[in-house]
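The complex appears here without one of its protein chains, the remainder shown in place.
Order as written gives the chain letters A and B; numbering starts at 1 within each chain.
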Amino acid sequence: MVKAKHKIITLTTDFGTLDGYAGIVKGVILGICDSVTIVDLSHDLPAWDIQSASWIIGNSYACFPPGTVHVGVVDPGVGSKRRAIALVAPDHVFIGPDNGIFSQLLHSASSLKAYELTAEKYWRKDLSSSFHARDLFGPVAAHFAAGVSLNELGKGIELASLVKLPAREVKVKQNRVEGSVAYVDHFGNLITNIKKEFVQDAALCQVGKRSIGRIGHSYASSTPGAPIAFIGSHGFLEIAISLGRANERLDAELNTPVILFEGSTHTD
Amino acid sequence: MVKAKHKIITLTTDFGTLDGYAGIVKGVILGICDSVTIVDLSHDLPAWDIQSASWIIGNSYACFPPGTVHVGVVDPGVGSKRRAIALVAPDHVFIGPDNGIFSQLLHSASSLKAYELTAEKYWRKDLSSSFHARDLFGPVAAHFAAGVSLNELGKGIELASLVKLPAREVKVKQNRVEGSVAYVDHFGNLITNIKKEFVQDAALCQVGKRSIGRIGHSYASSTPGAPIAFIGSHGFLEIAISLGRANERLDAELNTPVILFEGSTHTD
Partner (left out) sequence: MVKAKHKIITLTTDFGTLDGYAGIVKGVILGICDSVTIVDLSHDLPAWDIQSASWIIGNSYACFPPGTVHVGVVDPGVGSKRRAIALVAPDHVFIGPDNGIFSQLLHSASSLKAYELTAEKYWRKDLSSSFHARDLFGPVAAHFAAGVSLNELGKGIELASLVKLPAREVKVKQNRVEGSVAYVDHFGNLITNIKKEFVQDAALCQVGKRSIGRIGHSYASSTPGAPIAFIGSHGFLEIAISLGRANERLDAELNTPVILFEGSTHTD
């Protein structure tokens, strides 16, 4: 048992909360480094949904204190030759499979460094072919939290060699910005990929075929049942319905196009 | 980073466990005060269900050790002018929006003091209009756990000025007590607002139009499938079905009237 100064490890998986899998990973981590605080980001991702995992990790990590280790394991390729990696951002470390789960980070952060995790002596004995969160990613995160360096845990690799999901594009045109729904949360709120800089001068927003005339301030600035567009808590244009589910009412989902029109030049 | 003596912060929200929102709040709290223990009471409340949040907080907090801070955020009015408040009971502190989420406590506890949280310097920079658990309530709870006083975090306000949901009335009549279902738990158990004092001499209980002749001791004192009324773990009359769902079998739900008849004077 190694004593570390206080560290946080976050977990983001598609393991669910029924079978004890996330608890097992925590048991293994605490067996290696008993002073960490483990925080669940999500275990309820749809099975194998790497894209949602990437969005959640990429939009949550910066709220944690410097030095936090983020373990992301949505891993349909477990047991294949896909690499195990660590990514280092200035204040945070990310550990998981090389399958695109850190794409959001790779597209948005700079000064990243990548490592392949190769030092088997820091893994659990008898690596299984189906549970690397327990056998590899958890143990490596715990050893890192306990003070083992990434150079001991693996070897530097080219950032460009990592698997990346395609970036979600925003097109800036003369009088409009074209983006799309990047995430639908459990309230049914539609979070787009359009950054807040573009929202300031906007007069009107279009979600799929529906126009939303009010660029407002918050859920509560709308009358119940009426859709509203505003800058959401992640810093992106968000479309919501006060006391209602925007995805259902506006017939929108992941990837639905969203267009933001500037000024008052547009009529629908 | 401020070091506090060991403190507990509980969280009760409608954030769900999919999107990482509760994890983000924990990251922010731990970034301010890294020695707290954070306990989830519930994140699975139906969206905007202030009444259930109020019931859960009001009936759970006393099981936590003195000094615990309870953060409750079911907050459809986030971004509006609704106040952010702290409530102080003799051994516990409650932090959340002024929207009735602490009603159960306000109706049942005494010696309470109220504060409006106004000191922006203890909030997260750039307060969002839609995520005050991350930007205001979490940070304030963390600063309080780290030793900042409520007088520094806000200012005293009149208890009577707080938003309260209507109290759920119990009518005590000559040979009966009339209450209602105050909460339906995930087992389908019907928890009423009738306190255990009234249950002692009771002979018969009526839920909606159904009579339950047996005032028993526990789930297990009933035969499987038969309804039973007994004093539940929160100290209220509870109606359950051993190995079954009482809400479905008895066609009852939140607010269904429940009548408790004394002695053996009543025949149905």
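Note that a residue touches a chain if its C-beta (ideal position, glycine included) is under 8 Å from a C-beta of that chain, and two chains touch if they have at least 3 such contacts.
Please read all numbers here as calculations on a predicted model, not as lab measurements.
Trainee: Using the touch rule from the top, list residues of subunit B that touch the missing partner.
Mentor: 6, 8, 10, 12, 17, 37, 39-45, 56-57, 59-60, 63-65, 68, 183, 185-187, 217-221, 230-233, 238, 240, 242-243
Trainee: What does the interface between subunit A and the hidden chain look like in terms of residue numbers?
Mentor: 1, 15-24, 26-28, 30-31, 34-35, 47-48, 76-80, 82, 128-131, 134-135
FYI, only the chains that are shown with their structure count from here on.
Trainee: Per the centroid of Cα atoms for each chain, what is the distance between subunit A and subunit B, given in Å?
Mentor: So the centre of subunit A lies 31 Å away from the centre of subunit B.
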